[in-house]
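For this depiction, one protein chain was excluded, whereas all remaining protein chains were kept in their positions.
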Amino acid sequence: MVSPLLQNGEPGVLLLSMVPGLPLVVAFMLLGRATRQTGLQLAPWAALPALAAALLLQPGIDLEVAWFFMGGRMGIDEVGRSFLLLAALVWGAAAWFGRGYLRADPRDHVFFFFYLITMAFNFGLILAQDMLGFYLFFGLMSISAYGLIVHNRSPEARRAGLVYLVLVMVGEVLIFSGMVVMASRLPDLELATIAASSSGGVSFFLLLVGFGIKAGLVPLHVWLPLAHPVAPVPASAVLSGVMIKAGLLGWLRFLPLGQESVLPGWGGALVLLGLLAAFYGVIIGLAQQEVKTILAYSSISQMGVMTMLVGCGLLAPGHGPQVTWAVSIYALHHGLAKASLFLATGMGTAKGSSPAASGQLWLLFLPALSLAGLPFTSGAIAKFVLKEVVHALPAPWLGILTFVLPLTALATTLIVCHFLKQMAAGLPHQSAPSPAMRLSWLLLWLSSALLPWVWPQQPAYASQATEAALLWQGLWPVVAGGMIMMVSWRWWPVSRHLTVPAGDLLWLVWPSHKELARKDEAQAEKRLFSEIKAGGRARQLLDFFPSQGRRWEKKLRRWSLVGAAYLLLCLLFLVMLFR
Amino acid sequence: MALSPSLLYGLTGLMLFVIGLAALFTSPQLLGKILAVNIMASGIFLFLITLAHGSGTLIDPVPQAMVLTGIVVSVSSTAVALALLCRIEAAARPPAHLPKKKDEARQG
Amino acid sequence: MAWQNWLLLLILLSSMVPGLIIFTLAESNRGWRTALNLCGAVVKMILVLVMIIGISQGQRFAVALPLLPGVDLVLRADPLSALFVALSSLLWLFTTLYAVAYLEDSPNRSHFFGYFSLCVTVTIGIALAGNLLTFLFFFEMLTLTTYPLVIHRGTAEAMAAGRVYLLYTLTGGLLLFLGVVWLYVLVGEVDFSRQGLLMPLLDGHRPALIGIFCLLISGVGVKAALVPLHGWLPRAMVAPAPVSALLHAVAVVKAGAFGIMRIVLDVYGLPLTSGLGLLMPLMLVATCTILYGSLLALRQDNLKRLLAYSTVSQVSYIVLGITIGNPLAIMGGMVHLIHQGIMKITLFFCAGNIAETLGVHAISRMNGVGRRLPLTMGAFTLAAMGMIGLPPLAGFVSKWYLGLGAINQGEGWLLVVLVLSTLLNAAYFLPIIYRAWFREQEGPWPKDSGAMGLWECHWMLVVPPLLTAAISLLVGLLANSTLSPLAWVRFIVTTRYEPW
Partner (left out) sequence: MNLSPDSSAWIIWPVVVPLLGAVVCFLYKKKPRLAGHFFAVVTCGTSTVLGWQVLSQGVGRHLLGGWSPPLGISLRADGPAALMVMMTAVTGLGITLYSGGYFQSRLAGDSQDHRFRAQEQSFWPLWLLLWAALNGLFLSGDIFNIYISLELVALSSVGLTVLSGKPPSLVAAMRYLLVSLLGSLTFLLGVGFFYKAHGTLELAVISKALAPTPPVIMALALVSVGLMLKTALFPFHFWLPPAHANALAPVSAILSALVIKGSWYLFYRFWQGGGLLAAVGIVPALLGSVAIIWGAFQAFSQQRLKMLVAYSTVAQIGYLFVAFPLLVDSAGQGRDALFYFAISHSCAKAAMFLAAGTFFLQLGHDRIRDLAGVRQLLPVSSFAFALGGVSLMGLPPSGGFIAKYLLVSKAISQDLWWLALIAVVGSGLTAVYVFRAVSSVLSPHLLEERPLLVVAASMQWSALALALLAIVLGIMAPLPLALLEVT
């Protein structure tokens, strides 16, 4: 087991500040012409401090930076450590991968600039130990990811970017409002305080939806299937592998998980919503052709499962830490597996063209099926901790979920099989992967396969998850799913009968490509013209008074009028004085 | 109230003032206006003189001094007015093709 | 004791004297003019620093000049005025630097810089005014000194804008005048340091107090561009960019907002204002302004006009903060005085830069500007994000405290207003950023004055926006440090307005 080597102290603080600091420095090196090449060389290594921090630092390290923003606190806790490890691995491997993937792109420095700042902010939000720090990094990460999504500047990418940005802004203000409401009741804004307090009502709802946008909560998931296919492969990998987990982390940090007297109704709703997403994602995903879109829908489905977990946390008082831990394990497992699948889409060539390629296809089965919870994969552990949580639930939910959970695994099997088939069918032509790409992919694959086995603090789970009774429970959905897919390929290919455009629900509200409605030049000129005309009329009107005024003034010059005024005034004075 | 000579003179003076006033306001000619002003001045002088008579038998010298000075002022201002009138006439005459302007000028 | 009195006058003179000398300089005398301007600006900065340090150590600065029997012209530096003075003198320095390069070859520069300096002098006077009449005194002078700047281009459009500007501001000035005189007749000297001065009148003179309040607020509201009174602001943007920058960020609009602050907080005081039932209407006006300004900004294609409408909207944040009437919200409003100033001046600098260097005025023609002017657009992006209120930029800090104050005061609906405003801000700022960075250039620029050495255009055009953008980042990023505006505002609120 990895044991924390570094205690609180100077080196720890230095390492902690390098976690977001190094990527930022490298990112800004990319902006200068002179330092650009060095920056590109360094880019894949920028995640190393994060990795080191995740592996070496003692949970509980805490660093208060009073002058920073509005009172900053950075540190590592148990949950953060697990998320940081995931983030460091995926970001690092994807960056390494990306160096090769974008080797022919003249704007690779632009990509890596956004990549690195997004990475830094992602690390930052994991480390943040106070409300505003979390919000700060969350917001920054969301905004800078825009640059990743629109990197290839195609119309589809712009549209996806727009949808993403709109949703990000909506999420942003929702989170802001939720946090304001929450902060107004708290003595201070540290996460520890928040965890101890119970927040309900408005702020709960606002934060749930706000973070839900990032976490791909149905029906706010529409940006995911749009953004993934258009973004460069490494960007998709981190998007699906890590960044959507930030929303999850937000829930873990700010929702009152496992507390008494908080809205069980909300918990139930969240569980149902999660289950809905789990199946909905699969159904829509089966109708897709494009591999990255399929993976995106799979992510939606998997995030649905995690949403359900969070919902369980709300339903099960007293099990907060357990749920949190389960979610972080699940997230670790899903993040690594999904990222390695995504990276694979960036190096696939026509099927069977080379031994390496076909070998890679076979290797893909492991992360793919681990998503479905195949025994002896990381997915099995994830499913196991999931069940542990479910067992803690009160009566109706326990029954429902025990019944439904295997079905979600089955559904997942369907979609990963669909994905594998599409992969095997071949991808649009891509240049052959460089050795670095292969190496980074392998690294991710290995960590996906192994890490959940070695990582947990209680290895007991690993052994429990491999008990014989559970083996069958894990195996049958996969087998059944595989058979269903075989049958459907043969007689009833889903994607031929069901076509849903990527972004599904979005098409109801925004059916076609529309540029932002900007008034065009002709319209502007027309208005200007009418303004001028109105001005002329106004001037005519204005001139009326002076001309009349001059006329009257002329009349006033007559002596007779003056005489009359003279006499009148004399009389007026006399009368008024006599009175 | 009996019509004492001083009252009669005074009222006459005021009448003259009013007549001058009327002429000033109605006379179309500048010369007429100048004369009207003179008549007004004379009326006032008459009025002032009656004040000197006053109540007692002693003649008050102050109004007389006022009238004397007033006459000087009146004469000089009439002179200025007449000189000005001459300049106006002179300025209006040369452009014979503009007879209208002359009328305007005369009316002031 | 003596030097404290002289200090305030020196602060005024440090920009007035250069201004007056500049009037007499020949048009071609560029070196002296620039030197005088910059010297004045730097000297003023130093003096202001001395003053601020003095205030934080509890020294008192005041100087009085008898104006009329029983009515004095009082300059006094309290923490609130120090806030505004610091903003004005700092941004004056930057704007001067910018203007020197911006107006490099244009005519009438002596004139411009002369009025420019006078304008700052008057703004400082507004900030330091110790009583209502002194405030009025400088407030009206502001109209006069800014008018020549607004019409500086001399085009028909500029002259028309000048007329509209005068129409609004002079009318506002008259209303304010009437209100001030009325109040003086009622209570005599209205000194800002005497709080609760009007409290005894609450029983007998309620209608009069309400009437005066309306007069005063509508008077300063014209300059603060509260919504029915905002018409001049978008038109006044025909002025040269440094003028717009100063007008929007520091001088005119801020003077109005500052005036509302003074009237509500110091003249009437919050208890009286809310006792008269006047806070709520003012709050409604502020919210309408916030939303209406943003809605109109959404429709603009001219960058400077958009920024003008954005000012309309943003300045009402300040008013909103005051009217919520909660210490936290007041902090948010007050600190927005600084934050909005810094961010907006950055935006106008950048807009001017784009117009000056590339001849681009319309947003629809801004595609790819980021490639050509990366530094400028970088600064623009930072400032625009700050305007939206994204952390950790300046705008967020204001928004956060406004929101917190609103919730604490039980006015949860204001959060919706803030949220809508944020979304609207995003809706009109993000497309600009998008065009500049993520779109390719379409066709050649209308003109291109070319890069200059290391810089993308004249360095004096780039450095000021970069510095102000950096400051707008820093004041947010370091909001909690003891040197930030937020800390100062906290000092003001805790020392003066905490009881309420």
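Chains: A, B and C, in written order; residue numbering restarts at 1 for each.
In this section, a contact is a pair of C-beta atoms (placed from the backbone, for glycine too) under 8 Å apart; a residue touches a chain by one contact, two chains touch by 3 or more.
Keep in mind that this is a model prediction, so the values were computed, not measured.
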item: Chains shown that the absent chain touches, full complex; value: A, B, C
item: Which of C:Gly19, C:Gly40, C:Gly130 or C:Gly173 contacts the chain that the document leaves out; value: C:Gly173
item: Absent-chain contact - pick from C:Pro18, C:Gly40, C:Gly130 or C:Pro148; value: C:Pro148
item: Residue among A:Ala425, A:Leu498 or A:Ala565 that touches the chain left out of view; value: A:Ala565
item: Full-complex contact with the absent chain, from C:Arg163, C:Arg194 or C:His361; value: C:Arg163
item: Contacts of chain B with the absent chain, listed as residue ranges; value: 14, 17, 21, 24, 30, 33-34, 37, 40-41, 44, 47-48, 51, 61-63, 65-66, 69-70, 73, 76-77, 80-81, 84-85, 87-88, 91-92, 101, 104-105, 108
item: In chain A, positions touching the absent partner; value: 545-547, 549-550, 553, 556-557, 561-562, 565-566, 569-570, 572-574, 576-579
item: In chain C, positions touching the absent partner; value: 23, 65-69, 71, 73, 107-108, 111, 133, 136-138, 140-141, 143-144, 147-148, 151-154, 159, 162-163, 166, 170-171, 173-174, 177-178, 181-182, 184-185
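In this text, only the chains that are shown with their structure count from here on.
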item: Touch-based graph of the chains, sorted into line, ring, star, complete or other; value: line
item: Geometric centre distance via CA averages, chain C-chain B, whole Å; value: 67
item: Chain A-chain B separation of Cα centroids, rounded to whole Å; value: 101
item: Chain A: positions in contact with at least two other chains; value: none
item: Interfacial residue positions of chain C with respect to chain A in the complex; value: 299, 301, 363-364, 374, 385, 388-392, 397, 399-400, 403-404, 406-408, 412, 415-416, 418-419, 422-423, 426, 430-431, 438, 440, 476-482, 486
item: Chain C contact footprint on chain A (complex, rising order); value: 31, 66-72, 132, 135-136, 139-140, 143, 147, 150, 153, 158, 161, 165, 169-170, 172-174, 176-177, 180-181, 183-184, 202, 516, 518-521, 524
item: For the chain A and chain B complex, residues of the former touching the latter; value: 559-560, 562-563, 566
